[in-house]
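All protein chains but one are shown in place.
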Amino acid sequence: MYVVDPRRTSSAQWADVWLGLDVGSDISLANAMGREIIVSGLANEAFIRHATSGFEAYRQCVEKYTLDRAERETGVPAEAIRQTAHAYAKAKSGQICWTLGITEHHNAVDNVVALINLALLTGHVGRYGSGVNPLRGQNNVQGGGDMGAIPDRLTGFQHLENPELRAKFERAWRAKIEPKRGWHLSAMFDAMERGELTLLYVLGENPVDSEADRHRAVKLLRGLKFMVVQDLFCTRTAEMADVVLPGSAGWCETEGTVTSSERRVQRVRAAVPLPHGVPDDIEIIYQLARRFGHEWGMPDAEAIWNEVRQLSPMHAGMSYRRLEELGGIQWPCYDETHPGEMYLHSRLWQEPLIGPRAPFHAVEFEPPVDELNEQYPMRLTTGRYLDSYNTGAQSQRFPSPLRRAATIDLSPEDGERYQVGEGEKVRISSRRGSIIAPVRFDSGLRPGLAFLSVHFHEQVATNDLTIDAVDPKSGTSEFKATAIRIEKYAEK
Amino acid sequence: MDLHLTAAAASAEEQAAIDALLGEPESSWDGGARQIERDGRAVFGGGTARSRRHLLLPVLHAIQERIGWISPGALNYASVRLNVAPAEVHGVASFYGMFSLSPRPPVTAHVCDDIACMTRGAGALCAELEHKLGPAGSPSEGGQTIWQRSACLGLCERAPAALISAAGTTARERVVAPAATENLISTMQDAVNGRLPAEPDTLSTKLSVPQAGQAQLRLLRRAGQVDPSSIEDYLQRGGYEALRRSFELGAERVIQEVIDSKLLGRGGAAFPTGKKWEAVHLQRHLGYPHYVICNADESEPGTFKDRIVMEGDPFAVLEGMTIAGFAVGAQKGYVYVRGEYPLATERLNHAIRAARAQKLLGQDILGRGLRFDVELRRGAGAYICGEETALLNSIEGYRGEPRNKPPFPTQSGLFHLPTVVNNVETLINIPEIILGGGAAYARIGKGNSAGYRLFCVSGHVVRPGVYETPYGPTIRNVIDMAGGVGGTGRLQAVLLGGAAGSFVSPMELDTPLTFEGTRAIGATLGSGVVLLFDDSTDLQQVLLRIAAFFRDETCGQCVPCRVGSVRQEEVLQRLVRRQTIGSVAEERNTLQEIAQAMRDASICGLGQTASGAILSAMNRWSLFS
Partner (left out) sequence: MSEPSQAPSPLIPVPRAPVPQIPAAAPRREIEITIDGKRVAVPEGATILEATRKLGIDTPTLCFLETLTPVNACRVCVVELEGSRTLVPACSRKAEAGMAVHTESERVLLSRRLVLDFLASSVDVSTAPTLRAYMEQYGARPDRFGARAQTVAQAPKIDNELYMRDYSKCILCYKCVEACGVDAQNTFAISVAGRGFSAHISTEFDIPLPQSACVYCGNCIGVCPTGALMFKTEYDRRAAGTWDETQQTQTDTICPYCGVGCELTVHAQEGQIVKVSSPLDHSVTQGNLCIKGRFGWQFTDSRAAT
C-alpha cells in the first residue's frame, strides 16, 4: 500500500511507502507518474488502443512533468515518484482510493481526472481488484447524486438535457421539466450574492458552520428573503431561519434506502418511533406539495422507490424484497434477475468494445488559490477525527473517550520556531479571519504544515479561516489549502 | 503500524540494550529519531519494518539481561523497534517465566525443587534458604538479590541444582550444582560484586557421563573426549565426514537411509524421522523456503541428555542439522535452546561461529554450493515451548501457545512454511546412519526400537548421569549400569519418561526399555528419563509436585488443560490432606474424569499427558484408598 498524503496519517503508518506531498500538488504528482510510466514503456498500450481516447494529447501534456519538476512542485523526491509510478504500473491489479484531500480543492475535478488518467494508462480499471474509488464521507452522498441532486441530472444520472430522457420523466410526473441546469452549492451562494437566489430550503445541512469562508456564508444567508431549515437539532443555521421544520434521523426513524461508496443500495428502516410531533421527512414534503396544490396521496417510501425503479434503468431490478434478500445491490441492476455489478467499466475490456471510449483528459497543475507568502507562510489543511462527524451535531452527543479539545496541530519543529508549547494558545490568521486555538504537536506533520478539524466550530471556528475558492465543475470549496500565520497569543 | 504508546520512555541503557541487538534504527519506521530531512517527504520500507516480529524474544532477552526486568518504557521501545503493538509485546513477555515485568533485583537464584532434586535434599536446601534469605520470591535486604523456587533445571545428575542470573552490562549466569546453602549464597554474593566467572558452568563428564571414554559409545563417544570449543578437534575425530558422505549420496538417498534406519524421534513423541524429512523434501517443487529446527528446549523434569550433548559435542548437533537442511532443501535452521541452559547456549553459539568461519555453515558449504545457516534462539522459561508448534510460535515472536494439528509442521511450520523439527538426540544419530547405512542402523537395538538411546538416570541411584545403550536393556539393567539403587537402597518406584511419563513399580524392572516393552506395561519411554525413588520417599508429595508443575506450565490456551491442571492439583491436595468432597472414591472418580478430559480434549501433548504419571501411581499403589 502506498499512501500519498501531506500528513503522515494513521493509514500512512500501515503503508509500505508514504509520500508526503505539498497540499494541492496532486496533479503534478499524477502527471509525473503518468510521464514516467509512458517513458519507461510501462503503459498498457493494448488497452489504450482498444478502449481509450485522447491519449496523444495526454502524452503531450504530461511530457512537461519531468520527475525533477514534480519534485519541485510536490516536495516529494523524484526517485520516490519514479518508484511509485513503476510499482503502480507493474502491479497485477491496482486501485486508487481517495477522499476529500483530492476533492476539496478549487480544481477538484481536475485532481480526480488526473488519477483516472493513471488508471486508463495502466489498464487498472474495469477488472476485478482494480479501479478508482472515491471513499465517501456520508452514508448517502452517492445516493443523493444518483437520485438527481446534481445540477444537470435527473434520477439515475440521466441527463437533463437529453430530450428523450426528459420526456420520460415528464410523462411519469405529468409535469414540465425545464431543460435548465440547476446550481450546485457554491453557485447558490454566488447567486445569493447576485440577488438571484432569495429563498432557501435547507434540509439537514449546517452551512453556517460548514461553509468555507464562514463570514461570507453567514452574510449571504442573512441577506435571504426567506429561509426554511429542517434539521434534527437547532443548529446555528436553524437559528437564522424564518421557519424551522423538524427533521428525522433517517437511518433509524424512517424507511427508505441509501447508497454507499460501492454503489450498494441498502435499506434503512425505522427502528424507533419519531419523537412526539415530528412528522416523517417524506410527509413534510407531501404536505408542502399539498399546500402548493398537488395531492400526492399518502406518503410511502416503497412506492416512491418503485417510481425510481420505473424511471432509472440502473435501479430497475432493485425491489425492496431483493434489497432485503441480497443485503443491498450494487447498481447498475437492470432487472429482477440481475445481480448488480461489483465493479464498473468491464465493458472497456470487451471485444469489440462496448459503448464509447474512455477519454483521457489532459489537466495541468495549478497551485492552491490561497498563496503562501511572507505574511501567510504556513499551509493549513483540515480534516476529521475518528470519533466525530462534520459539525458534530450528532457525534458530539455521545461520551467518546477519544474526544479531545479542538487544537491546532503543528509539527514539533514549528512549535520550536514559534516558541509555543503543547496546550499553549496561538492566534491563527488567514486572509479572511483570525481565531484562537491551543496547540498540539503531531509528528505526522512537517514544518510549515498545520491541521485543524472541522468538528468544533463553537470552540475553534475553522471556517473563519478557510477560503471559498470553488471548483467550477463540482462546486466544492478549497477547504484543504489555506494560507495562515501563527502568532503567540497572550490571554488577557 | 500505527502504534499507540503510553508516555513511558526507555532509559538510555534500555535503548542501548535493544540497539546492541538490532543495530541503530534505520528510519522512522523502526524507531529512528525524527529527521525531517530524511523522512519528511517520502519513506519506503514500511512492510519490511513490520516483518521483524520474530526478533521479539531476543529483544526481550536483551532487556532482561541488561536491566533485570522489562519496564513499560523498555517495552515501548521494543514495540517501536519491531512494529509490534505494546499490548502484544506485553502478552508475549508475560508468557515466559524468565522475564519480569516488575522491578526485580539484578541477581536471581533459581533453586530447583522439582522431583529429581527432591530426592537429593532440595527440600532441606529451600528450607535453609528461607531461614537465611527470607521467603522465596521476596527481594533480599538491599534489594540486590532474590531467590525463587524453580521447576526442573535439567541438572538432575548433579542435584540439588540452582541457576544464578545476574543482570547488567556484562550479564552473567552461573550454575551451582550440586548446590548447598553456603556455595549458593556465596555465589550470589559474587554475582552482586560482579565476580562471577565468564563461563556459566563446567561440564564434568566424570559426573555427568559416567561411561565417558568407553569404546562402545557412539552418541557419546566424543563427550568429554574432545574440546567442545574446537572445530579442529571435532574434524579430527570424524566430524563432518557424514556431511561429506551425504553430498556423495544426494538428498534422496540420504532421506532413504534415514527411513531405512527406522529412527524414531527421541524427544518423546517417537515419530519416524525419515517420514518427516521426506514430507518436507517432497514440497521442494513449490518453491517456498523450508526450515530445519533443532528442538533443544529440553524441559521435561528429569531430562538432561540434550544439555550434555550440546555442552560436550556441540558440532555434532550442527552437523546433524546441516545434513537435514541438505536433505530437505532448507537454507535456514534454528536451534531453540532451553533458556536455563547457559553453557549449552554458549557452546552452540561458539560452534556456529566456528562452523561459519570454516565454511561449514553459510553460503557455500564445503565448496559444494550448499547454502545453510543456523541461528540460535533462546527459550525464556516455558516448558510448553518444547511442544513443537509452541516452539514455532515462540520463534515467530508470539506467545508460545501450541497450534492445532493438523496441519503438521512438515506442511505448515515456521512462518507457516514446511519445517522439520527434530530433537537434539535425534539429530546426533544422523551421522551414524549416514556413515554406517540405514539398514545396518536398523539392525541395532530390538524390534522396532532401532539404534542407540540416551537415558537420563537420576534420583536415588548410585551414579546418576546420562547413559547410552543400544535399545534392549531392561530397567533393571540400566539401574545396574548406574551402580544400583541409592538412598536407602530399597527401591519404591521408578518414573519413566519424566513428569509426562509414568511410574513403574519394582515388580516391573525386567521390562525392556524399548517402545514395545514400555507400551506393554502401559508406560512410556518419553524423553528417556529413569528417575528412582527409594522407600523413604513420600510419593504423595512427588505427585503434588508433578501436579504443581503442570499447573505452572500449562500455557492456558485450552480449557481442559488450563482449568483441568488446577482442578487436578486441588483434588490431589484434598486427598493428601484427607479433606475430600464426598468419599475418597468420588474424588478418585473426579480425578479420573479430569484426566480423561485433559487427555482427550487438550490441544497438545502437555495437557494430554499431564495426568499420566499421577494416575499411573494411583493405580499401581492404590494411593489414597
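A few notes on this one:
Chains: A and B, in written order; residue numbering restarts at 1 for each.
Basically, a contact is a pair of C-beta atoms (placed from the backbone, for glycine too) under 8 Å apart; a residue touches a chain by one contact, two chains touch by 3 or more.
Nothing here was measured: the structure is a model prediction, and the numbers come from that model.
Touched by the hidden chain within the whole complex are the displayed chains A, B.
When you scan A:W296, A:Y389 or A:Y418 for touch with the missing chain, the hit is A:Y389. Across A:N107, A:Q158 or A:S453, the single residue that touches the chain missing here is A:Q158. Touching the chain that is not shown, out of B:I18, B:A42, B:L60 or B:V89: B:V89 (per the contact rule at the top). Across B:P25, B:G239, B:G459 or B:P560, the residue that sits in touch with the chain not pictured is B:P560.
Check A:L42, A:A91, A:V141 or A:A191 against the missing chain and you find that the one touching it is A:V141. Counting over the whole complex, subunit A has residues 14, 45, 48-49, 52-56, 126, 128, 135-139, 141-142, 152, 157-159, 161-162, 165, 232-233, 249-253, 258, 260-262, 264, 266-273, 275, 313, 327-328, 332, 334, 338-339, 341-344, 346-347, 350, 354-359, 386-389, 393-395, 397-402 touching the chain that is not drawn. Although one chain is not shown, part of subunit B still touches it, namely residues 1, 3-4, 6, 72, 75, 85-92, 94-97, 101, 382, 399, 404, 406, 551-560, 562-567, 570, 574, 581, 590, 593-594, 596-597, 599-603, 608.
Assume only the chains that are shown with their structure count from here on.
Mean C-alpha position of subunit A lies 59 Å from that of subunit B. On the subunit B side of its complex with subunit A, the touching residues are 1-3, 34, 36, 40-47. Per the touch definition, subunit A reaches subunit B in the complex via residues 8, 10-11, 13-21, 75-77, 80, 83, 411-413, 443, 446-447.
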